[in-house]
Structures are given as C-alpha cells and as structure tokens.
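Here the complex is missing one protein chain, while the rest keep their positions.
Chain lettering (A and B) follows the sequence in which the chains are written, and residue indices restart at 1 in each chain.
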Amino acid sequence: MAGLRKRFGATPALDGMSFTVRSGVVTGFVGPNGAGKSTTLRVVLGLDTPDAGWALVSGRAYRTLHRPLCHVGSLLDAGALEPGRSARNHLLWLARTQGIATRRVEEVLELVGLAAAARRKAGGYSLGMRQRLGIAAALLGDPPVLLLDEPFNGMDPDGIIWARSLLRSLAAEGRVVLVSSHLMGEVQEMADHVVVAGRGKVIADAPLEDLLARHGTLEAAYLRLTRDQVEFRAGGAA
Amino acid sequence: MRRDYIEALCGEWTKARTVASTAWHLVAAVASGIGLSVVVCALARAGIGAGQDSTKSALSGLQLAQAPLALCGVQLITGEYRSGLIHTSLAAVPRRTMFVAAKVTVILGLTLAAATVTMAGALLVTRTEPNPHVVLSATLHVIYVGILSSGVGFLVRDTAFADALVLGVLYVLPLVSRLR
Partner (left out) sequence: MSVVRAEWIKLRSVRGRLIALIAAAVAMVVFSVFSAAGERRHCSGPTGCPSLVVGPGGQAVVDSYEFVDRPLAGDGTLTVRVSSLAGAQPWAKAGLLITASTEPGSSYAAVMVAAGHGVRFQYDYTHDVSGPQDPPGAPAARWLRLVRAGDTVTGYASADGSAWTRIGAARLSGAAGVVRAGMFVTSPQNADLTEHPFVTSGAVLPTLATAAFSDLTADGAWPAANWTGRTVGPPDDSYPVLTGGSQRLGDGSLQISGSGDIAPAVGGVEGTGVTIDHTLAGGFVALILVIAVGTLSATSEYRRGLIRTTLAATPRRGRVLAAKAVVIGGSTFLLMVSAAALSLVLGKRVLLANHDLLYPATVAAQARVVVGTAGLIAVAAVVALALGVVFRRSGAAITVAVVAIVLPYILFQALPTGASEWLLRVTPTAALAIQQTLPVYRQVAIGYTPVNGYYPLAPWAGFAVLCTYGVATLALAAWLLGRRDA
C-alpha cells in the first residue's frame, strides 16, 4: 500500500498544502495557474525544499530513496530534453542511474509507441511525442507511484484516449496515480478522486462522484470552488 | 527604405535596452576596463615605464573590457535564437538584410559607446595625455570586436559556442600566432 502525505508551512507558493493520495485509483489534481500544483510535485520529488512541512512517498522522504525511479515515476515538463539526444539515449542514461536493464528501455519505448522514432533526435519531436517520452521515463522503473504534470498537453485525440486508458489500467494494477491537469473534461473522464488546489492550499479533496453529485460537472465544481482563488483574470467588460 | 531601416533600428534598440543583461555587460566592460588600466598604469609607473607609450598602458584595460563587450553582442543575437524570439523579430522585419543591419548597428553603437566611456575614463583617471594614433587603433579594435561578435552570433547561434569562439579569436588566436 503506497501512501503520500505532505504539509507545508507559510510559503507564497504553498500555504499549508496537505493531502494524501490513495492507491488503486487515478487522482486528479486541479487548480488555477499559480495554485502551487507544480511546486507541490517538485517538493515531493525533493527538487525544492519546503520552508516547513514534509512530503513522504511510501512513508519515506524522496531524497532518502535508493533507486528512486523504482518507487516514484514522474513527468514534470515534457520539454525537459536535450534536443540533440535521441529518445532511446535519454531513457538509457536514466536507466543507468537506477541500474535498470537496457531491455526495459526498449519495453517502455514500445509501450508508449515511440519505438519507431526512438533513435531520432528529441529536438525534432512534436509536443505529443515528447509527452509520450516523458510518460515512458516515468514508467521506466515500474514504480508503484506515478506523478504526472499536465501529461495531455499537446496530445492529439488518439493520444489522449491512449493516455487515459493507460493511466486507468496502471491505477487498476494498484498503483498511486496523481495527474495534474487544466483539462476538466479529461479529469472527469479519467479520475476517481479529485484534489482541488488554490493559492497553495487544498480547497477540496473528494471523490469525483461527490463533486459531480453536488455541482453537475467537474468544470462547474472547479469554477465554483476556485472563484476567489484565481490569481490572474482577464479584465474588461467580460 | 530609409524609414524602414530607422524603424527596424528603433525596434532593435528597444529590445537591447529592455534586457537587463545588456546593461550588466556594458557596466562590467567599463568597470573592468578602467580597473585594469589603473592597475597596469600604476605598475608601469612603479616598474618600467621608460620607452613604453603611456597611452598604450592607459588603454590596456580594453584587453579585459573587450570580453564583456563581445559577449554582449553575441548575447543580443543568440538570445533571440534560444528563446525563439527570432521568429517574432523576422515576422516584424521580414527583410533579413534590414534586420541584420539594424542588429549590427545597435551592437556596434553599444560597443563603441561603452568603449569610448572606458577609454575616456581610463585616460582621465590615469591622467594620461592621449596619443591619437593609439586611440585610433584602439577604436578600430573595438569596431572589430563588435563586428566579430555579431558575425559569430549569426553564424553559430548557440550562446555557449559563440562565446567560446569569440573569446578564442580575441584571446587565444593572438597567443598561438605570437609564440616565437
């Protein structure tokens, strides 16, 4: 059973953000720009240091994990690639840091449908292909926990459907799957549980069914819940 | 035609002055240049001095100031390629020659302005009577630095390699060719 807990003190980005993600279901992580979603994920991964509070994965701090990619797979920014390096080589160096066999690199490339383009330079990839490569990197260590930041950006409809079913099946295997997204329709289609963040705090942490029962659609729930939390809003007559 | 050029020039000037790195590069050039000139002049007066043109000592700070000046020029060009701003720039000024001319003019202007301040400052601080020949050759060298950095910037496009190439041409090439 994998669990995730975190709490932060008073920072501008995160203001007491605290929630737990369960395994076996897909959890949607939504909130307006600047709500602290990406910062939360970076803190979980030990990249940013919180001023207060802690984040644990399977009961341990990320930076103490041995072979962390076998515990947590993550996709933060699909554009974080060296343009001159091929997808295969990108996964290969990641695999080496974890002692993962080269065979696994070929497996995940096959799994995300990049096997044919694996030896091309990543700089020539479309955004959708980069997202697939990012998902492949997250799956490399076959981790029980997956943290994905905006994995649907730039994907074509086929890709979105593929990613949706992939994430659902991964959750069904008993993994923790946390997906942050701005696409309410996608989250509604895919998630079983939703965490809504705003201004560095959790506004709602509820099963999708509860939110739908109360507000009709996730989009309506989101707009209602985040009405006072939006940092940037278009001015003028609208 | 001329108005287009002036408009392109205004655009480039605005771009250059609204990036903080431009000002930092120029300030670094002036400060390091005058600083080195003062040190060299003090040492020259204490140690050698005889036979050496004092204007040369006073302007030796340009040896150091040329680095930030060249990097400023490179940065103004490669920065556009890195951020993709180049597409916007070329959409605004579609005639490539016009764009390049405006860019090079701004870089040359900034380089010369900073070098003039450096030279004037160094001559004033070290109280050196300028020798016009030396000042002229130093000015020509600065123009060369400006053109070199623009050319390398447009050709190489990658900041790191363009920087390395310009610094290599400015510092290392003379070494390799001067060794006995």
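General observations
The rule we apply is simple: a residue touches a chain if its C-beta (ideal position, glycine included) is under 8 Å from a C-beta of that chain, and two chains touch if they have at least 3 such contacts.
For clarity, every value in this text was computed on a predicted model and none was experimentally measured.
From the options B:92, B:143 or B:160, the residue with contact to the chain not on display is B:160. Among A:99, A:124, A:174 or A:216, the one in contact with the hidden chain is A:99.
Looking at subunit A, the residues touching the absent chain are 42, 45-49, 62-65, 68-69, 72, 74, 76-77, 79-86, 89-90, 92-94, 96-99, 137. For subunit B, the residues touching the chain absent from view are 36, 40, 43-44, 46-48, 50-52, 56-57, 60, 63-64, 67-68, 71, 74-75, 82, 159-161, 163-165, 167-168, 171-172, 174-177, 179-180.
Here is the rule we go by: only the chains that are shown with their structure count from here on.
For the pair subunit A and subunit B, the distance between mean C-alpha positions equals 46 Å.
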